[in-house]
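In this view, the complex is presented without one of its protein chains, the others remaining in place.
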Amino acid sequence: MIPELGHFTLILALILAVAQTVFGLVGASTGNVRWQAAVRPAVAGQFVLLSASMGALVYAFVTFDFSVVYVASNANSALPTFYRVAALWGAHEGSLLLWGWILAAWTLAVALASRNLPEAFASRVLGVLGFVSVGFLLFTLVTSNPFERIIPAPADGRDLNPVLQDPALAIHPPILYMGYVGFAVAFAFACAAMLEGKLDQVWARWTRPWTTLAWAFLTVGIALGSWWAYYELGWGGYWFWDPVENAVFMPWLVGTALIHSLAATEKRGLFKSWTLLLSILAFSLSLLGTFLVRSGVLTSVHSFAADPTRGLFILAFLVVVIGGALALYAWRAPLLKSPAGFEPTAREAFLLYNNILLVCAAAMVLVGTLAPLIADALRQPALSVGEPWYNTMFPVFMLPLMALVAIGIHAGWKRGQLGRSRLRILLGLGIALVLGLTLVYAGYGPGKWLTPFGVVLAIWIIVSSLFDPIDRLRRKLTLPRAVVGMTIAHIGLGVGVLAISTVESYTVERDVAIAPGESVVMGRFAYRFDDLEAVEGPNYDAVRARITVLKDGKPVATLNPEQRNYWVQRQTLTEAGITSLWNMDLFAALRADVGAGRWSLRAQLRPLIDYLWYAAGLMALGGIIAATDRRYRTRPLAEEAAAAERAGASPA
Amino acid sequence: MSRRLSFAAAVAVSMMFMSLRASPVDVEAMPTPGLQQRYDDLTHELRCMQCQNQSIADSPVGLASDLRRDVREQLIAGKTDEEIRTAMVARYGNFILFRPPFRSGTAWVWIAPFLLLILGVFVTVRIVRQRARMVESDASEPDDSAEGGTSK
Partner (left out) sequence: MTRFLIPGLIFLLLAGVLYVGVVQSPNKSTMQSALLGKPAPAFDLPTLDDPATRITSAQLAGRPWVLNVWGTWCVECRVEHEVLMEIAGQRAVPIVGFDWKDDDDAAKEWLRQLGNPYDVVAVDKDGRASIEFGVYGAPETFFIDAHGIVQYRHVGAMTLDIWRREFLSRLPKQALP
């Protein structure tokens, strides 16, 4: 009964989404005030109904209602309660429901926070969001209904995929989707502005905090996914350039470009059509990512026969939404002109360089991701594009970008006047060279040829970011949140580059066949394999190794890698044993019983890898601080819009 | 004489590790560090055909270990990296190479990103030139308080 209710509220939510679209878009274009007034109630209603649907599905999971196909395929009576809730987004149907629910949540937030926007504009934004919602709810109901029943119900369920039974996974999809779907807000703002035919700097100011917030969520979501892969997949990697990862990384790259071009648009009225295009692109890539992941076009050769109807449905939706937005763009963008000029070393110019490199990098990832499909379409034999290709290509775009960040931070608007900052630039570079080269050659050893570049650039970015805030503090100037946020995010970027540079070059790895009592030596560290014990979890049994890590002969940590055997799915999983020291991770994964009392063990020392997650945290924190800057809240925005209109197109 | 020296060295080395008791064997140790490096590099760029986006170095499945054995044997037999890659492609096609070869049919994967970059640079130069000419006619004076914050 409860699942049917959930299904029913899902249908009602779809109807409200249709109402929201029609009232919003038609109401705004005909100037019908009563229709526009109906939009917000529709948004609220939709959110409540979708929450009820989510609740119904959670209820079905928690009460083991195996007559629901989705529950039977993704849960089992032995599955712990925590994972029964998280199993909601453990597979296709539930993920889509989550997608729809998070979109409804963002829409509700926009509806509540947009009261000081002009009513017609707010209605258009909500109408566009409603249209996206219609597409996804329809897709869920028509091709992927999570409430479908199976009669008679199976006695027990097939369980949640064991690799997904992990605490990080419980929060990874919702946070990732918060970012992914959050770009829908920027997209809706762009579409509304194009429909209205009015694109001024006020528009950029409205959309900026939303975009930055979505970007912050996406950053955290990606980092969580990477962290999860690192300790759950059992071979010690943290990024594989897998299509699923690329699907979230491309929107992130374009989103990063977008939050920077929005700065130029808001501040100087520049790059308006480009910012619009990026708003469309960021969300388009989110949709494309959903398509790639959900349609199964890119999965490995061994996944037999994915259902093409799902893929075709999303593709059709993609064509309508993205195609529509781009058509709107082709119609409206030519009207946008800006009188602003800037020197090639001005801040505007650096933001432009940043944008070009980020978008080219995203395009490069897109080429790599779609290469197998393109080869297919051209009737070429299958080819693979994997990590070695990406690791060669990506730095081509990123290293120049890093250098430009380190310099561009000092550039002023319009005239650049980098000459005034010459001392800071050289001082920063000097500090970075001394620290970086010392770290590389005296600390770690030469490593790969790219490493010194990465390390020096990383430190240069960090040092460069600090000049302006320190200077402001010294001169007792106020430090607006926008500046604080930007500084923290840029420091995060530097820390991240530093972490990647060291991890890629100085990871020590040994694969050994080891028997209890033996040790594997890696530099000053030795992993001593003490013993094995059998352990039993709620839905698996496992062997757990005890490995004592010795540094210079003294014990510093104990690692407990496991090999788990999940009963229901009959899957064997390695659970890595990891201990984090301040400057490296000690990593051990138990891989297989190779007979004669020996186990194959992968032992790694991964320098600075934890700083990669800290870096993502810093970037997201910076984004959140910047998004809460006072200027987005103080003056009523509608009033400001009117003021801007009076002042014409001149920048604030 | 020299044999004796090497024996003494061996004893010294084993003394060093005494406290650590017997040392384990590397699962797939190569006889020399040079070969080991080539082995590590090669096995990381060959795809495990049964897996989803995993190299044969990282995959625990049986076929991956068979292919690692194959790579090891070919390396020891004195084959070059290129010969080993060619042999793998002859059996499994370009699909097995994570790094697409620069040949007709796959070279576009390498060229396309650079074409994009050149296009990007071209567009950037044009925009920057055009805007630089507009600096004088543009009367607006931005406040230079970094980010565009309201600090004043």
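In order of appearance the chains are A and B, and numbering begins at 1 in each one.
The criterion applied here is as follows: a residue touches a chain if its C-beta (ideal position, glycine included) is under 8 Å from a C-beta of that chain, and two chains touch if they have at least 3 such contacts.
Owing to the predicted nature of the structure, the values given are computational and were not obtained by experimental measurement.
From the options A:154, A:381, A:419 or A:538, the residue with contact to the unseen chain in the full assembly is A:381. For chain A, the list of residues touching the undisplayed chain reads 273, 277, 280-281, 284, 291, 295-298, 301-306, 308, 311-312, 315, 318-319, 322-323, 326-327, 329-330, 333-334, 370, 373-374, 376-377, 381-382.
Annotation for chain B: contacts to the undisplayed chain at residues 49-50, 62-63, 66-67, 70, 89-93, 95.
In this section, only the chains that are shown with their structure count from here on.
Rounded to whole angstrom, the centroid-to-centroid distance between chain A and chain B, based on C-alpha atoms, equals 24 Å. Taken together, the chain B residues at the contact with chain A in this complex read 17, 19-28, 44-45, 47, 49-55, 58, 60, 93-100, 105-106, 109-110, 112-114, 116-117, 120-121, 123-124, 127-128, 131-151.
Here chain A touches chain B in the complex through residues 235, 237, 240-243, 263, 266-268, 270, 299-302, 339-344, 348-349, 352-353, 356-357, 359-360, 363-364, 367-368, 371, 380-389, 392-393, 396-397, 412-415, 468, 472, 477-483, 486, 510-515, 517-521, 526, 528-529, 550, 553, 574, 591-592, 594, 598, 600-601, 626, 629-631, 650-651, going by the rule given at the top.
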